[in-house]
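First the structure, in the form of structure tokens, and then the observations on it.
Only a single protein chain was left out; the remaining protein chains are all shown in position.
Residue numbering begins at 1 within each chain, and the chains themselves are lettered A, B and C in the order written.
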Amino acid sequence: MTTPRIGFIGLGAMGAPMAMNLVKAGYAVTVFDLSPPAVNRLRDAGATAATTAREVGENSDVAITMLPRSAHVEAAVTGEYGLYRGLAKGAVHIDMSTIEPSASKRFAELAQENGLRMFDAPVGKSTAAAAAGVLTIMAGGDPAVVDECRPILDVMGEIVYHCGSEVGAGAAVKVVNNLVSGGILVVVAEAMGLGVKAGVRPEIMVEVLGATGAANWQLANTLAQKALKRDYEPGFAISLIHKDCGLGAQMAEDLKVPMPVSGLVKQQYEAAMAAGHAGLDWGGYLKVIEAAIGEDVAFGAA
Amino acid sequence: MTTPRIGFIGLGAMGAPMAMNLVKAGYAVTVFDLSPPAVNRLRDAGATAATTAREVGENSDVAITMLPRSAHVEAAVTGEYGLYRGLAKGAVHIDMSTIEPSASKRFAELAQENGLRMFDAPVGKSTAAAAAGVLTIMAGGDPAVVDECRPILDVMGEIVYHCGSEVGAGAAVKVVNNLVSGGILVVVAEAMGLGVKAGVRPEIMVEVLGATGAANWQLANTLAQKALKRDYEPGFAISLIHKDCGLGAQMAEDLKVPMPVSGLVKQQYEAAMAAGHAGLDWGGYLKVIEAAIGEDVAFGAA
Amino acid sequence: MTTPRIGFIGLGAMGAPMAMNLVKAGYAVTVFDLSPPAVNRLRDAGATAATTAREVGENSDVAITMLPRSAHVEAAVTGEYGLYRGLAKGAVHIDMSTIEPSASKRFAELAQENGLRMFDAPVGKSTAAAAAGVLTIMAGGDPAVVDECRPILDVMGEIVYHCGSEVGAGAAVKVVNNLVSGGILVVVAEAMGLGVKAGVRPEIMVEVLGATGAANWQLANTLAQKALKRDYEPGFAISLIHKDCGLGAQMAEDLKVPMPVSGLVKQQYEAAMAAGHAGLDWGGYLKVIEAAIGEDVAFGAA
Partner (left out) sequence: MTTPRIGFIGLGAMGAPMAMNLVKAGYAVTVFDLSPPAVNRLRDAGATAATTAREVGENSDVAITMLPRSAHVEAAVTGEYGLYRGLAKGAVHIDMSTIEPSASKRFAELAQENGLRMFDAPVGKSTAAAAAGVLTIMAGGDPAVVDECRPILDVMGEIVYHCGSEVGAGAAVKVVNNLVSGGILVVVAEAMGLGVKAGVRPEIMVEVLGATGAANWQLANTLAQKALKRDYEPGFAISLIHKDCGLGAQMAEDLKVPMPVSGLVKQQYEAAMAAGHAGLDWGGYLKVIEAAIGEDVAFGAA
């Protein structure tokens, strides 16, 4: 196929560098965002600015949405000035937002009713990875369509997983992934709090746990490299893992899956939010543990 | 110092191969266990059989206990026929049992009253590692005493961590370690249940999660290598992680540390016990998830 | 004031008998529902049938909505054919649906923008109480407006609580109320499962607990009068308490309140839903307990 024209809606912390990489890779990219400065930065870099989502659609063969919640995606694709009004029959919509799988499925049906092809492809990792074009991408949908768009995805990501042939499979894996990483963090922090209260130094626990069946990425990175050094600069903020726990709860309710432990983990992040730690890196959850075990017991150095 | 005479009390699944390795390494080892066949196997290999714990003490410079619970250790070291009556002043007692740290501290005090030196050194890993002499050993107590005994520990273990200079620090790290590994297993199994119900194949989740911040040993080993292949042969049985969760709960109560998530994890293993899975490998916890999400949804192949 | 003309939107299991009582009390009532048979039954009893929510508004001084979720209320009041287009300035909208307080507040703002007066007034108790006109009504909003409408509310309810002068206060109390009753049911059922497993007959527990600090309405009614007699005919179905737990979770998230125990209670009802008990009376939660403690242990007689 000839080089497709690309549309990009949602130029936030993740979307902006992703769109930028597409521009740099030589694609013709038409962008839209509610924030004029965000649009201007992309236009300055060579993108074309649209004034509605529909206009993005009118100028794209493949349109990408990268938005905070399913309500935003819905607002962007539906209605008189929505993306689906603008896209020609057979065009592709890739939703790369992290939303609940049931919403992805709903958009897929709507796309089909409009003669469009659609798949979901949420991303893992951080804004740094978005800038470097090394995101982890989890795609769900018709493998032929995903393959057709793979060159575009490869510009933004380092690795693209095809998680299943139903739209929503990418979102499902993303949610499962974050329930696991968020849950592990809480489990490790709570247990280390016990160790600290028992008088064991955190470094010893990092060393021993890392060498046994307790080994995990969160301990070696989020905690050992950041939180235990009192570095709470957000790579992935507590407000974001809290949001993802909410997506997990929604997905569990949709599928009738009881998740007692994940449900409680969500409440722990809720406690972190209530204590004012929303903006800290997720390792800042240690502060909740410190408050529970007493002010005099401290993780890491002063 | 001259080569110490070694005593060994507790010749169970772990203790027997540990004692055997000491015999093979050329140490004079005096053993005791309530099971005559267990004693006989060691005697046949070159150990000396004692008929009481006290007799073990009378023939040892360093005496090791490797018993199921603190009540067994208490029975072995105290009383008219106990180990502490037999050991000479200045002798060393190493308790390698996995027990609550508060009990370790109690034995340390008792040892001191009897003019003895004592430290705790519970072990990680499985019976296979015990046989191969590659256990992970977590020692807590006076560093000089631990160092003095290091040649002995090195016969049984691959790596010896000195977890703190207070007796009980080894036990504390062991408990924290197992709360983490046991908690991660429950978190991962629960989240994978959600993914399976959403129609995602377990292999995809193993692959994606293993490449992100969700990566952990339990997923890569207990689940991917065993449980997801329907292999429930116990390397580490559900009854054992259940017991360790109980030690964690006891330790948390002793130290006044609220542990909501670990407490709930313990209840999940309680549910596995109630469902009759005590003897399965801990990855058999997946069966609890399968029961919750419906018989028709299966992990792995038939 | 002269006798107000009343509008009623939502003629379901609760709404129909409530509207019927207003007709019987002699009010001029204009009704609307998406189900024609539901509308016909009220018309046959003397109400006027409208074909849009707007038409209800055009013929009412006080309009009541009684709908399943906030999305339905939103659909009914907004838009070209919505209630707020029809109501004259100064008219009153009473939302008696059980929805999240944040949605009630949103509707209050919208009403104000349209020159209307609005308060929320969700109801407690069952369909039988709706038919008998003895509902418990929890109102939130300007006390003067609530007082003005009290004669109307008194037709439907036995007691009207004014829960606070902010719109949403009625909904807040309703949600708190149901989190408490739903939570107590789970606590009691779980503890009685322990007693049953210990060999104690349920009747003994009902008698003793009812005479101590453990006494509660759920034990004396939902359990002793129904579930322990194997009567699962829904007075209040598991699907409804499950929905209310969801409202509680939403409200907690909106207000940043960690609720670990309520969160876990919700998961228990989720487990009941997953096991296929959605349609049973909430006392049917006992079946989840029975499954956990073993098929051979039965509550009550066969």
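Annotations for the structure displayed:
The criterion applied here is as follows: a contact is a pair of C-beta atoms (placed from the backbone, for glycine too) under 8 Å apart; a residue touches a chain by one contact, two chains touch by 3 or more.
From a predicted model like this one, the values you see are computed outputs, not experimental measurements.
Within the whole complex, the absent chain has one touching residue among C:Gly82, C:Pro258 or C:Gly284, and that is C:Pro258. Chain B residues in contact with the hidden partner, per the touch definition given at the top, are 246, 249, 252-253, 256-260, 263-264, 266-268, 270-271, 273-274. Contacts to the hidden chain, counted on chain A, fall at residues 260, 264, 271, 274, 292-294. Although one chain is not shown, part of chain C still touches it, namely residues 101, 124-125, 136, 138, 159, 161, 163-164, 166, 168-169, 172-173, 175-181, 183-184, 186-188, 190-195, 197-201, 204-205, 207-209, 211-219, 221-222, 236, 248, 251-252, 255, 257-262, 264-265, 268, 292-293.
Following the convention adopted for this analysis, only the chains that are shown with their structure count from here on.
Closest chain to the protein centre (all Cα atoms averaged), using per-chain Cα means: A. For this pair, chain A with chain B, the centres built from the Cα atoms lie 39 Å apart. Distance between chain centres (mean CA atoms), chain A to chain C: 36 Å.
Shown for chain A are the residues in touch with two or more other chains, namely 252, 257-260, 264, 268.
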